[in-house]
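Removed: one protein chain of the complex. Kept in place: all other protein chains.
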Amino acid sequence: MIEMPAIDWLTAVVFAPLAGAILAFLLPRQAHWVGVGAVVLTALMASALVLQVLTEGAVVTPLGNWGAPLGIDLRADGLSATLMAMTTGVGLLVSLGALNSYAHHRAPERMRRYFWPLWLLLLSGLNGVYLSTDLFNLYVMLEVISLAAVGLTVLSGRIEAVRAGLEYMYASILGALLFLLGVGFVYLELGRLDFAGLLAAPPSPALGAALALMVAGLALKTALFPLHVWLPQAHANATAPASALLSALVVKASLYIVLRLAQYLLPLSEVLVALIGLLGVGAILWGSIQALRAERLKLLVAWSTVAQIGLVFVAFARAGADGVAESWKAAALLMLAHAIAKAAMFLAAGRIKEEIGHDRIRELDRSPVRPTLAQLSFALAAISLVGLPPSLGFAGKWILMEGAMTSGYWHWIAVTMIATMLSVAYFSRVLTGFLRFDRQRTTVGEHQGWALADAAPLTLALCALGLGLLAAPILAFMNIGYPFGGAP
Amino acid sequence: MSTGLIFGLTGLGVFVVGLCGALVLVDPLRRVLALKLCSVGAGFMLVVAAWKAPPEAPDPVPHALVITGIVVMISATAVALALIRRLHTLEHEHHD
Amino acid sequence: MNNASLLPLIILLIPLCAAPVLLALPERSAGLRTAINLGAALVKVLLVAWLSWKVSQGVIYDLRWTVLPGLDLNLQADPLAILFIALSAVLWLITTVYAVGYLEKGPHRARFFGFFSLCVAATVGIALAGNLFTFLLFYEMLTLATYPLVIHYGTAAALRAGRIYLIYTLGGGLVLLLGTLGLWVLAGSTDFVPGGILEGVAEDTPLAAQLLFAVLIIGLGVKAAMVPLHSWLPVAMVAPAPVSALLHAVAVVKAGAFGIIRVVYEVYGIETAQALGLTTALAVLAAITILYGSIRALGQDDIKRRLAWSTVSQVSYIALGVALASPIAAMGALAHLIHQGIMKITLFMVAGNLAEGLGIKQVSRMNGVGLIMPGSMAAFTLAALGMIGLPPLAGFVSKWYLAAGGLDAGQGWVIPLLLGSSLLNAAYFLPMLHRAWFRQPDAAPQDAPVRRPIGWMLAAPPTATAALVLVAGGLANAPFSPLEWTRFIVTLEYSAEAF
Partner (left out) sequence: MKIVFILPLLLPTLLAMLMVFPAARPFIWRLMPLAALPALLLALLAPVPLGVRGDWLLMGASFGLDEVSRLFLGFTALLWIAAGAAAREWFSGTPGERGFAVCFLLAMTGNLGLIIAQDALGFYAFFALMSFASYGLVVQARSQAAFEAGRLYIAFVILGELALFAGLALAASEAGSRLLADLRSAELSGLSASLLLLGFSVKLGIMPLHFWLPPAHGAAPVPASAVLSGAMIKAGLFGMLATLPLGTQALPDHGTVMMATGLVTIFAAVLLGLSQDNPKTVLGFSSVSQMGLIALGLGAGLMAPAAWPALLAVLVFMAAHHALAKGALFLGAGLFGAQTGQSGRVLALIIVAVPALVLAGAPATSGALAKEALKSALADGSEAWLPWLIVGLTLSGLATTLLMARFGITLWRKPPAAPSIAVPEGLVLSTLGLVMAAAALPFIWPTAAGPLAAPISAAGPTETWPLLLGATLALGAWIRARALAVGPQVFRDQIARPFVRVAKGAEKFVARQRRAAARIGRRAPAIVGERASHWRLGHTAVAALIVMVLIIEANGWK
């Protein structure tokens, strides 16, 4: 057997999209091919990395061979590899959807030109977040993500989008700066920023301040209630593939950092966890209520993101006194489920809007055209988001509720059930619109609006549904390298 | 009161002023400026973190971080300003 | 003897794979759709027959796939599963024929048959579920698959009904999820094992076990339409006739009833359940449902609504029989699972024929329909008499065993209950028969919808099921009859000395 030259997949998955972004920017006419090519390449590398983690366990690469604490380490354990794989996988499918969507003759030149560089930049930043092992690196990656995400938000160039994008920009930068100040406090106290160095630090005022600043910053970036104000407009007004990326992937990066901080920075006190859980509850209720009131499809989906993020925080918070050693699994599964399903849902919503011509929920049933496949994708994604078996969302909820029940936290179970019912309520508003036929005179054409573009949301939705059956292996994989220290 | 503490508190103060501005102000341009203040404050903190008693050379790492931060912030500011301009143009068109 | 062959999985996959194909078929390719529908249903019947034969020889099929740590998807073909799966297979075939005829020119046939198939797949899954977790999975799938069927016509009324349906069934599913979780935490397993898995637990923490039972029964009782969780059922009858037929006979309400059987016998175990006083509570609930459903059926003029209320009442016979904790009553309950299915499906299909062929939807307009549609109405008559419990029809057999079981268990009150229910059944079924056979047909009003002759696809299925009603009752003691099969099951569920 030929000895393969040891390719450093960790570095590759971060820099390949970056290179792709630059190339796509330089070659605007070929941007989409460059873009898709880069994403496919990244996806292949990511699979190689996943395989490597699967066979060898956690992988570490010191960038430029400096090594911690001075240099920058990239590390992939089960959790980060999973999230990275999710990012590239979902990203690949969204790219395919985008390829079709932006090839649309009506799409302005600007979109076609800037989408790919921005998205590749975003991908690079996301992968960077998942593989980073020190705080400052995380800050930089967060900023990269922010800039790319804001760019994606305003891509359509419409006034609402720009306004929402600006708001997003403020929130995003402020969040990053809060994080940066936190980093400063950490360095002040400990003199180092790598995760390993944080682990054993005793509690101190500086670290407490750092934690407070970082939690606030990340909450802002991840749109945890009541810091969510920027999210619905930003996600609802972006173009469909951009919304899919923003909602599915971008918010996950800051969630991931919260998870990591919870492990490395300080043992979270029970009260703080309860506070986070409480905010999660607020997010579920408020997000759902707003989703119930939303008049436009994409706005509804965006508000549902607020609610779902709340649920992830609830999953995280049910740790209670036990710490995150167990509860992260539910949170991680829910993140995964949400990413896949929400991407499917935004793409499907975009397709529906494209076919019907508007996305006003009340008038969905007046349309003589029913884009069946997009509707089906939407429905399947909704099943996963609601958390019905056998979807991935169900697996996440199951672990969440099982854990809560074992520890006797009945209130979290009640919250989860309420969240489920509310999500049924707001999604069924849409589904009812799909299925009502007596509002228009002409015969309804079903099976209209078949398009290749439906392939991406449908695949994503089916994945969200079917991956639940693979929850056990996924969990086992996430546990490689014991991201949360659990006993081997 | 040590120099470090004074610098630190100043940095923190600048950050808090920026934070308040970012949260309270309405005018887009002033909000950008407030955010810039925040970043300056945060930079201060890192510089303080680098400071060591004179015989020793200051820690180079925070300096590197600050420089990176400044670069990042400059690009962010640029994007924000571009967006504000764009919004102005659009609003202008909108009103006509 | 356990067997890991893939037969149960194949049976599950047939409708499951047929569904997307049917959904994807263009609306106009009716011939191909019908061929797939009937082909799949036929193959399934044959495979189920083969499976039944193997199971009757003592083979137990057991397939597992780990979903979450320690939690398996488990398909298990035991005799109880066979009972339900055979019902679903046979009635699916018959209903498919009927549905093809019923929706001949209607809209959205691709969607209809796609979800129809999915619904059957869910039923198969429910039948084959080897643990409560798997059961839950298919239980939810059933909810989702039936929703588009209930609102098939897409009118405001249908959507309203669909919403109520969804609220109830998804709520029930959620409660069942809670129950499943509770079981998992309490017992460390959700497997269906004859004799139950809660023996020790129930002794240690009886209160938790009782609460859990309540939660599980609420979750299942929604689909089984037990009072006071029944409200969705009469509303859901806006669905097309084949759907109502399937909903009432096989799929939804039976899923709930079947779940109750599983929970009482194979999660708690009848002795544990009895010791905890759970069977009594369940029996009382069932008794209330039986009477209430019948009483409400009395006042309904809409044929399908009357039938729906009747279902509310009849399905609880199953719960009653289970709760009586006597092997004989258990036989009655299990047999009623089948018997109620074939009787009710007949009634609904004929109701559909009346609506479709004559535009008649009210009892008060049924005058003389027997003379116009003798074949269908003969089937209706047989099924209705069976519902009342007249021998030698199927309904009699189950009632007889329920009564005998009640006496056997020392619960004499069951007899007046059954008598009262039969009386009420007679009070709402016989007037329909009287009108149909012994009144002169009304003159058709001017604005009456055009009558269309019903084809063989609409006429044959109810005839076939009516024949089944007769055979299941008349040949109740023949090998492989429902009753005999329940005897087989009950010998497994009850220890040998019970006989």
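Chains here go by letter, A, B and C, matching the order in which they are written, and residues are numbered from 1 within each.
Simple rule for what comes next: contacts are C-beta pairs under 8 Å (C-beta built on N, C-alpha and C of every residue); 3 or more make two chains touch, one makes a residue touch a chain.
Since we're looking at a predicted model, the values are computed, not measured.
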Shown chains touched by the chain that is not drawn here: A, B, C
Chain not shown: contacting residue from A:19, A:159, A:201 or A:229: A:229
Touch criterion as defined above, residue of A:43, A:59, A:129 or A:220 at the omitted chain: A:220
Residue, one of C:153, C:292, C:348 or C:380, that touches the chain absent here: C:292
Interface with the unshown chain - residue positions in chain C: 292, 295-296, 298-299, 364, 374-375, 385, 389-392, 396-397, 399-400, 403-404, 407-408, 415-416, 418-419, 422-423, 426-428, 430-431, 434, 437-440, 473-479, 481, 483
Where the missing chain touches chain B, by residue: 19-20, 22-24
Touching residues on chain A - with respect to the absent chain: 174, 178, 203-205, 208-209, 211-213, 215-216, 219-220, 226-230, 266, 269, 271-272, 275, 286, 289-290, 292-293
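Throughout what follows, only the chains that are shown with their structure count from here on.
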Centre-to-centre distance between chain C and chain A (centres being mean Cα positions), rounded to whole Å: 42
Chain centre separation (chain A, chain B; CA means) in Å: 27
Where chain A touches two or more other chains at once, by residue number: none
Residues of chain B touching chain A in the complex: 8, 11, 15, 18-19, 22, 28, 31-32, 35, 38-39, 41-42, 45-46, 48-49, 59, 61-62, 65, 68-69, 72-73, 75-76, 79-80, 83-84, 86-87, 90-91, 94
Footprint of chain C on chain A - complex, ascending: 376, 383, 388-390, 395, 398-399, 401-402, 405-406, 413, 417, 420-421, 424, 428, 432, 435-438, 443-444, 446-447, 468-472, 475-476
Chain A residues touching chain B - in the complex, by the definition given at the top: 70, 136, 139-140, 143, 146-147, 150-151, 154, 157-159, 162-163, 165-166, 169-170, 173-174, 177-178, 180-181, 183-185, 187-188, 191
